[in-house]
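Let me begin by presenting the structure, written as structure tokens, before commenting on it.
The complex appears here minus one protein chain, its other protein chains still in place.
Chain lettering (A and B) follows the sequence in which the chains are written, and residue indices restart at 1 in each chain.
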Amino acid sequence: MILSRNPVTAAMFMILSLVGVASLFVLLEAFFLAVLQVLVYAGAVMVLFLFIIMLMDVGPDSGKGAKLSKKRILSGFIALLGVGLLTVLTLEYSGVATVATDSADHWQDVTEETSAAGANIVFSKSVKSFGYGLFTKYMLPLQVAGFLLLAAMVGVIVLSKKTDDVDAHNKADGPSPGTTNPQSEEA
Amino acid sequence: MDITVGTLLLIPFVSAATILLFLRRNGKIASYVSVAAAGAILLLSLQIIFSETASSVPESGDTIADSGVTWLEIADFKVVADFRIDDPEARNESKALLFVVSFVGFLIHVFSLGYMADDAGKARYFGGLSIFMFSMLGITLADNLVLIFVFWELVGFSSYMLIAHYFHTKEASDASKKAFIVNRVGDFGFLIGIVLTYWIFGTVNLSELSQLMASDPARATTGIALALACGFIGKSAQFPLQVWLPDAMAGPTPVSALIHAATMVAAGIYLLARIDFLFTSEALSFIALLGAAMGLYAGFCALVQRDIKKILAYSTLSQLGYMAAAFGLGLEGVALFHLATHAFFKGLMFLGSGSVIHSCHHEQDIFKMGGLRRRMPITANTFLIGVLAISGVNFLSGYFSKDAILLGAYNLNLPVFVVLYLGAILTAFYMFRLYWIAFCGEPRSKHVAEAHESPSVMTGPLVILAVLSAFGGFEALWPETLFAAFHDDLHVVHGMPGHMWMVVLGTFAWVAGALGSRRLYGQVGNEDPLIEKAPALFQLCYSKLFFDEIYNFYVTSIQQRVARILEVLELLFISGLMVRGSAGVAGLFSLIGKSLYLGRIHGYAFWFLVGTVAFLAYAAGWFGHF
Partner (left out) sequence: MDTIGVQDFLIVSVLLFSVGFLGVVLRRNLLLVLMSLELMLNAVNVALVAFSRHSANMDGSLFVFFIMTVAAAEVSVGLALLVALYKKRQSVFSEHLTMLKN
């Protein structure tokens, strides 16, 4: 995905990996999350991405910046180094974690039971236990998440409404990347 | 706080605030406001003194501690402040001082109306007087050391303000600074004493302190007593901080009378009387010796002064020495009695000198006066009564109070008695010297020859004070509630042996002093005859034992150098290392922080990665297990 220069291709690969993650969820017996993953990501988020890509009509990443400069090679190298470190660390950590629970590859049995509110909610396949957990132990975070979505919605509306003003200013100032006029932005 | 007591304190405060805020340009109204306030204070305090009812006396100490306002609270440290006249430990002392302050204060306010009539800074002057009355009443009524200290500083401030009334003269502004700084030295000791008291006893409330002391007398330490006595030494200008009082005479004469003779300097004695239970016998005998030495030393200094007010100032020092000696002998009632009579006759003499100075166009040199007895008969006669009283002429007020001190000293501490007795002879000698030179003989300058009697607003207070100076010694003439503070100790002295001896010795002292000075100063020219007859003695006295010179040397040569060294240290460590250093550290961090700030998204992404790696490394136990 990250290697493709064309955004549309990249988005397609992205969908692929998201579906892959969904399948991993299935493997982990988290069916509800798998469904959610497909619905939210593949269904909503990626559609949004594609929509924007088409709206902006961004072509393949090309031109002056497209060539790999020395700087970007260096940064890529450092990033690879960091990522490698990350991998090593993760493996080490998983070693620590699994040793700590002293049953490295033993999946505990999944039961259909649900426990009392607030206590440890036992992992289960059912959507019911999922909802139970959400509306008991995680009631407040759920509300906050709801507000977050509301805020995001309002924010998006405001941002897209403001584009008219920005257009008007753009016509006056002319598009000039790299320089800004803070006052016009404030208005 | 009792409502009348509150009102009593509020009156001068409101008066001072009104004058200083609104009436600065209107001296006449300001003076009337201030005098009216003083009159109201007098009436109200008389009412408080005489309206004692049984209900106003708390039965036990617990009720005292409960009342009052929490004035300051820092963790365990708590100051409950209150003003009260009915403190069982100090009721009598408070009442006595309250009477002296309000009564003498009122007379001096009235006198000031005449004395300051033509002064440009009248409003400032009367505002200062009101502040002083406020703070002095505060000292009288406060029930704990911290509050006393606050008002202690306030009287210091008003004294500073009033000494510097003629601030355009260098003498007055220097003197006010000197008074302020010298007082700070004493007050610093006082402050240390208060802190020590709190440390040892856990309270600064005077009645609680006295209860603690009563339950366990062994807790008193000489150190605390002497530290607290530092306040007294500074305020009452005792040895070795006596240097400020003579210079303080640069202020207006009524101020000298009120602050530097009758009340403020006497507040030191009052403080001692309030904290008497804290004194060990060592501290007491130290105070006694200190006072006796002061009595003699100031007498010698007064012997050669030419300035009428400075003579009186040294005489005040000497009399304060007597009071300190009486206190040191354990006769605090006698000390307070002498305080009261001294307030009368010294207030009288200061006001008399004020009257003289006023009519002689601010001539203060007694060798330029002379013959004033004929020109100003009322002033001269009342002044004479003051001189007689301070000299201890039989059956005048000074005779009762001073000879009581002498008798007590005779029986309790012979060295102190000898010194004090010499001081008594000297007192008579220099006071009569002043009288002979200034009021007898022929006028020796033009202004004096044209002098005329002061207006009745000035002579009135003189007459009243003269009457009190003459008859203030008779116990029968005092109201019982007022005399209660003096009563016990006076009767202790009364019961001592050697009474007849004392009468004879006392009479001898003032007769010898009077006749001796008559012989020497009966006929004088423009110069002090002592210069020719005993030049060595004159020089020695005139130098005042070089105290000013020693202090000057100390300040210029030692203190300045220490200050210079401290300044270097301060520059190096506080300013350099701590202030600049901490700023430098902050600056360093900001430089580092700034370098992290790239302004490019990729940079931030890398920082994110670093954070993630660090977190995982922590989770994997690279930094040690959690």
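The rule is simple: contacts are C-beta pairs under 8 Å (C-beta built on N, C-alpha and C of every residue); 3 or more make two chains touch, one makes a residue touch a chain.
These numbers come from a predicted model, not from an experiment.
Engineer: To test your reading of the contact rule: which positions on chain B touch the chain that is missing from view?
Structural biologist: Considering the whole complex, chain B reaches the absent chain at 598-602, 605-606, 609.
Engineer: Where does chain A touch the missing chain, residue by residue?
Structural biologist: Chain A touches the missing chain through residues 1-2, 7, 10-11, 14, 17-18, 21, 24-25, 27-30, 33, 36-37, 40-41, 44-45, 48-49, 52-53, 55-56, 58, 61, 65, 72, 75-76, 79-80, 82-83, 86-87, 90-91, 93-95, 97-98, 101, 104-105, 107-110, 120-124, 129-130, 133-134, 137-138, 141, 145, 148-149, 151-153, 155-156, 159-160, 162-163, 166-167, 169-170, 175, 177-178, 180.
The rule is simple: only the chains that are shown with their structure count from here on.
Engineer: Just curious, how far off is chain B from chain A if you go by their C-alpha centres, in Å?
Structural biologist: Comparing mean C-alpha positions, chain B is 81 Å from chain A.
Engineer: For the complex, which residues does chain A have touching chain B?
Structural biologist: The contact residues of chain A facing chain B are 75, 78-79, 82-83, 85-86, 89-90, 92-93, 96.
Engineer: Chain A touches which residues of chain B in the complex?
Structural biologist: Contact set of chain B toward chain A: 602, 606, 609-610, 612-613, 616-617, 619-622.
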